[in-house]
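One structure, as structure tokens, below. Some questions next.
Only one protein chain is missing from this complex, and each of the others stays in its spot.
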Amino acid sequence: MKKVAYPYVMWMVIFILVPLFLVVYFAFTTGDSKNYDTFTFSLDNFRRFLSPIYLEVMTRSLLLSVISTFICFILGYPIAYIIANKRSAKMRNNMILLFVIPMWMNFLLRTYAWLTILGKNGIINTFLNFLGFESLELLYNSGSVILGMVYNFLPFMVLPIYSVLVKMDRKLIEAAEDLGASRSTIFRRVIFPLSLPGVMTGFTMVFTPAVSTFIISNLLGGNKTTLIGNVIEQQFIYTGDWHFGSTMSIILMGIILLVMAITNKGGGDLEGGRGALW
Amino acid sequence: MVKKSFRNIYTVLIFLFLYAPIIILIIYSFNESKSRGAFTGFTLKWYQDLFSNREVLKALSNTMIIAVVTTIVATTLGTLAAIGIHFSRKGPFKQMALNLNYLPILNPDVVIAVSLIALYRFMGLDFGLSTVLLSHITFCTPYVVLAVLPKLKQMNVHLAEAAMDLGAKPMYALRKVIIPEIMPGIVTGALLAFTLSVDDFAISFFTTGHGVQNLSILIFSMARRGINPVINALSTFMLIGFFILLLVINRIGRKEEEEIY
Partner (left out) sequence: MNKMKKIISASLIGASLFALSACGEKKETINVYNFGDYINFDVLEQFTEETGIEVNYDTYANNEDIYVKLKQGGSSYDVVFISDYTIERAINEDLIVPLDWNNIPNRDKIDPSFQDLVFDPENAYSAPYMWGTFGILYNKTMVNEPVTSWDILWDEKYKDEILMLNSQRDTIGVSLLRLGYSMNTRDIGELEEARDELIKQKPIVYAYLGDDIKDALIAEEAALGLVWSGDAMYMIDENPNLDYAIPQEGTNIWFDSMVIPKSVSNKTGAEKFINFMLRPDIAIQNVDYIGYSTPITEAVEMLPEEIRNSPIAYPSDEVLENTEIFRDPSDVLSVYDRIWTEITSSN
């Protein structure tokens, strides 16, 4: 059985491990990014990162992504639950597909549409004014960035949770009912703990892109806050300093791994096996 | 019951939230003005332009081809990998496979893109459709693995054993017992892979060549000059196309309704 995984493992070694080594190599060296001969071992870039400005950027990114992930969870779990509990399979499948289809529309277009909705003269404000209310400042602040993140990453939270909820062993729930447990107890003690693997997957799939995103903060945040994703992208695209960019990527990866390891410890052990993050 | 209407209201709100920008998108595809800033009049000219716009149509077909192929390969590769990993004993192989799998998910887009460029140059590959496909498969498969694994964990451990005790060969047990059990996970994985592939920009941009553009690249590159509403018209069509697909799947799926439950 184990053998069926081999093709993918080989693939990963070539397409994931090797490029990773390259990134690590870049991170621990300095020199002219374009000329391999000039590389020398150095921890300078790590030191450079430890200055207040970059640490502040990193903290802000983490904070925003934690908030967004949490909101995705609060909003996403109920909808996953609702869809999973629909009686007809056709209804479930349709709803899930309908849920995902907006994500197949181009990301930039959808984000631009939010500008039209949230702007000073946008849809919401026009509506509020019509009702006699004052306009609200809905755009170009942390709130709109979080909205953008939640909007884009919600399906990644919902899908894994849904797929676990939908195939939950009904008999366990029936047994609990038979033993006299109330609906909320059943949820707290049976359903939710069993759905944790899906929740963990959802967290991972939302937190990671959220912490490294930069386009959403560019478009919806008016670029007034730099996130770590911006800084990394700037190194690769603008300054051409792949070394510093790689250093920050490695640091970012490390932090994500740390966060994941902590949350996994908290939630994953119930199943007697983790999704493995070190 | 109060509870039921609460559920329904919540569901409607969430879907409204998801579709609000899409509705705006569609409305502006009828905008006389090229700018999103003002709705100056109703017109169908962008729809007419769409059919003669070679660039857009080509980008569309590229996007779809890449997405479909990626989804099929990634789902297959990822499902098999998840199964293999799940059934391995706890140890270095399992740890390593799982951690390697996480890497593309943890890495920012740009970093993956740049590291793949370096790899392809090292391998002496010519940039084009093939390199884009390789890249897409690389960053989509981990999500399939992640989607299928929880389902495997949830599956009754003894199911496969029981099948094999009854005389089934491993491959047969795989096909007839395991896969049906984890099907929601596989479908979720496929959906994720398709979604990620269709909308990818950074990785596609840096690993493509020779006129192979997908929609994301086309749209992002229009950003400097303002997005041509032809794209809005295209998106409307795509949306209709997806809804039709939904209906088609409904027809096919009717038979299998009972099986899933």
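Letters A and B mark the chains in the order given here, with residues in each chain numbered from 1 onward.
Assume a residue touches a chain if its C-beta (ideal position, glycine included) is under 8 Å from a C-beta of that chain, and two chains touch if they have at least 3 such contacts.
This structure is a prediction, so every number in the text was calculated from the model and none was measured.
The residue touching the chain not shown here, chosen from B:Leu50, B:Val198, B:Ile217 or B:Leu239, is B:Ile217. Of the candidate positions B:Asn53, B:Thr79, B:Asn107 or B:Gln154, contact with the unshown chain belongs to B:Asn53.
Checked against the full complex, the candidates B:Val69, B:Met96, B:Met164 or B:Val177 give a single residue touching the omitted chain, namely B:Val69. Chain B meets the missing chain through residues 33-38, 40, 53-55, 61, 65, 68-69, 72, 117, 120-121, 125-129, 131, 205-206, 208-211, 213, 217-226, 228, 252, 256. Within the complete assembly, residues 34, 53-54, 56-57, 60, 112, 115, 119-122, 137, 139-140, 218-219, 222-226, 230-231, 234-241 of chain A touch the chain that is not shown.
Operating definition for what follows: only the chains that are shown with their structure count from here on.
One simple way to say how far apart two chains are is to compare their mean CA positions; for chain A and chain B this gives 16 Å. Taken together, the chain A residues at the contact with chain B in this complex read 1-9, 11-20, 22-23, 75, 78-79, 82-83, 88-90, 93-94, 96-117, 123, 151, 154-156, 159-160, 162-164, 166-168, 194, 197-198, 200-201, 204-205, 208, 212, 229, 232-233, 236-237, 242, 245-246, 249, 252-253, 256-257, 260, 271, 273, 275-278. Taken together, the chain B residues at the contact with chain A in this complex read 7, 10-11, 14-15, 17-22, 24-25, 28, 36, 77-78, 80-85, 87-88, 90, 93-95, 97-112, 114-116, 118-119, 134, 137-138, 141, 143, 145-147, 149-151, 153-154, 160, 170, 174, 181, 184-185, 187-188, 191-192, 194-195, 198-199, 201, 215-216, 219-220, 223, 227, 231-232, 235, 238-239, 242-243, 246, 249-250, 253-254, 257, 260-261.
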